[in-house]
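Here the complex is missing one protein chain, while the rest keep their positions.
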Amino acid sequence: MTIPTSSIEQVIPGQGSMAQPEEAHPSKRKRQRFTFIRNKKAAVGLTIFGLYVLFAIIGPWIAPYDPSARGNDLVQPPSADHWLGTTHLGQDVFSQILVGTRSVMYVGLLAGTIATVLSILIGVTAGYLGGKTDDVLSAFANVILVIPAVPLMIIITSILNNASDTLIALVIGLTSWSWNARVLRAQTLSLGRRDYVEASRATGEKTWRIIGFELLPNLTAVIASGFVGTVIFAVLSEITLAFIGIVSNNGWNWGTILFWAQGQQALAQNAWWWFVPAGLAIAFLGTALSLINFGIDEFVSPRLRSAGKTKVKTASGRTVRMRIGFTPVLSSKGGEPS
Amino acid sequence: MSQPVLEIRNLNVDYGLGDKAVHAVRDVSLTLHRGEVLGLAGESGSGKSTLAYGLTRLLPPPGVITGGQVIYHPEGGQPYDVLALTDRKLRQFRWAETAIVFQGAMNSLNPVHKISTQLTDVLRAHEPKMSEHTRGARAREMLKLVGISPDRMDAYPHQLSGGMRQRVMIGMALILQPQVVIMDEPTTALDVVMQRQILGQLIELRERLGFSVIFITHDLSLLVEFSNRIAIMYGGRIVEEAPAATIYRDALHPYSAGLLASFPALRGPKRELAGIPGSPPDLAGMPSGCSFHPRCPKAFDPCPTTIPVLGPPADLNSAGRSVACWLHPALEIS
Partner (left out) sequence: MRYFLQRIAFYLFTAWAAITLNFFIPRLVPGDPVQSLIAKYRGQLSSDAIQSLYVLFGLDKQESLWQQYLDYWKQIFQGDLGLSFTFFPAPVSQVISQALPWTVMLVGITTIISFMLGTGLGVLAGWRRGSWADGLLPVTTFFSSVPYFWLGIIAIYLLAGPDSFFPSSGGFDSGLVPAWDQYFIPSAIQHSLLPALTILISSVSGWILSMRNMMVTVASEDYITVAHAKGLSERRVAVSYAARNALLPNVSGFALSLGFIVGGTLLVEIVFSYPGLGFTLLQALGAKDYPLMQGIFLVITISVLVANLLADVAYLLLDPRTRKEG
């Protein structure tokens, strides 16, 4: 499974200050939102993600065949009839992918939502209340974090026997919230020390109002990034579970396709069309989500932005690179001193 | 005054490129003489640090030096332009000829290395032939010089107090016996007692070792006490430059006067705390003409339209001072 790379540094206690979101003034928030969309990586990511959502909705309607329907063309390479070839039972791989999109997106988004809600509840509470509550909640999150999630999921799912998509999303969501909870706790801690929050606290504002109106708006980027990261993780987990064949076998998702391809020796039969498209579908979805997260990261800590232009032309026509430690000199008027 | 050691000529520094560029230092010319303490004062944001780091090309992106020269006069050698040095030559130049004590010295030390390592790696880089033993001895000597017990050599930065870290940085700056030491608000993070103590020590060291100092602060009263000459910066330009006593007695530029009035004098007759109304200019949208005119109590006709040039005031016969103000237009130099 992939490591949720987004801003590891934010999780590190004491180092958190390095990657804090720039102070977001309420008046500036709107403009910043536009800057986020204008971020090229985020825009590309969102576009691809949008396409996946679209196919998740319309996939089952536009699929040319019933993905489970058997045909007479067994293990055929791509053709006009079967764009992505057929399986050992003559099923249409293209239809399986299209139909499978819905299950993948459903589980990914549902698990992401469950984990995000949990991480907000636990992380923000721990960070805001501090003291004993924080100790207990943090320890809890850390325990869940170091217990390897995938083996746990595998065992739980296999015990559940033919688990439905919703149940799987629940299992994934319940086992994968802890990373984000840690990030949110660290962020809440540092936000809580800011003047305007302390001021609200001092004036006796209600806790839920402070959390809802002062903290959460400033945590949006972190929450979004955590959500996206969990969706990636959930998609990969679901596909993993399906690939080892322990989920309900009456639905289709990309993992199920790979499960049958692996089980029916697609490799030995050189049936690349059987296992390549599903993997690519996962990879592009994952890449899109990662791009969205890069966008969020750069939005949150501007230092990470690729510095736009990194090269500048000097007056004499040479190109020099902008780098720390050696400020570029564009022109030195007058040449040698007399 | 004696020989110049560092001459800044028409230095221009921008942050950013093209039309988005912010001009943080504009056309600054300034000369530092051998053995003197030159004070550089101005509100925060006036470009003091940018000027200081621009000298040795230490500004981080998006800083760019868009023009000018920094002429260095080595002892008994040919002067050369620091901005025209190759990277290798510039590395040799740095710290050996001009050392800097940075603003916020709290974070100037690398948290993962002992201070002995950080003191000796300068020596290793600049004097590779020096033996390990001599390096250690030299580092200990520097610590003693700035009043830190040499047995703190093996301490890590987090084990030292703020004042001690600041002293370590000063000791580090002097370890190669540079000709020029630039100090950027070296004491703002410290309490008043500690400030004076460190500054007193510094001046004493300067008398003993004979280096020149560019001392940057927004606290003009400190400068009046410790420096020979003072330059006042506003909006990226030098607006007035004169011997310390002269500025203190009668500042020509209304901004200098305001700045002086903003701080209670430490010695001598008490002055009123007047302050300067308004806030420092936004570099992106600099006012036309003299950039101080919107805040200036004495602004008149030419101020909003034409930029005054820095030069010796024509109306007064005071040598060794210059000002950029329409109240005291500069001598026509044709």
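When the chains are written out, they are named A and B in that same order, and each has its own residue count from 1.
The definition used in the following text is that a residue touches a chain if its C-beta (ideal position, glycine included) is under 8 Å from a C-beta of that chain, and two chains touch if they have at least 3 such contacts.
Keep in mind that this is a model prediction, so the values were computed, not measured.
Within the full complex, the residue among A:Gly131, A:Pro151 or A:Gly204 touching the omitted chain is A:Pro151.
Of A:Leu109, A:Val222 or A:Leu258, it is A:Leu258 that touches the chain left out of the display.
For the chain missing from the display, the contacting residue among B:Leu38, B:Ile100, B:Ala242 or B:Val323 is B:Ile100, taking the whole complex into account. Even with one chain removed from view, subunit B keeps its contact list with that chain: residues 53, 56, 58, 60, 90-96, 99-100, 102, 104-105, 107-114, 121-122, 125-126, 156, 158-159, 169, 172.
Listed for subunit A, the residues touching the missing chain in the whole complex are 1-5, 7-9, 11-12, 15, 18-19, 139, 142-143, 145-152, 154-156, 158-159, 179, 232-233, 236-237, 239-240, 243-246, 258, 261-262, 267, 272, 275-276, 278-279, 282-287, 289-291, 294, 297, 301, 303-304, 306-307, 310-311, 321, 323-326.
Note that in this section only the chains that are shown with their structure count from here on.
Chain centres here are Cα averages; for subunit A and subunit B they lie 48 Å apart.
Put simply, subunit A touches subunit B in their complex at residues 307, 309-310, 312, 322-334, 336-337.
Considering their complex, residues 9-10, 17, 53-54, 57-69, 71, 79-81, 83-84, 87, 90 of subunit B touch subunit A.
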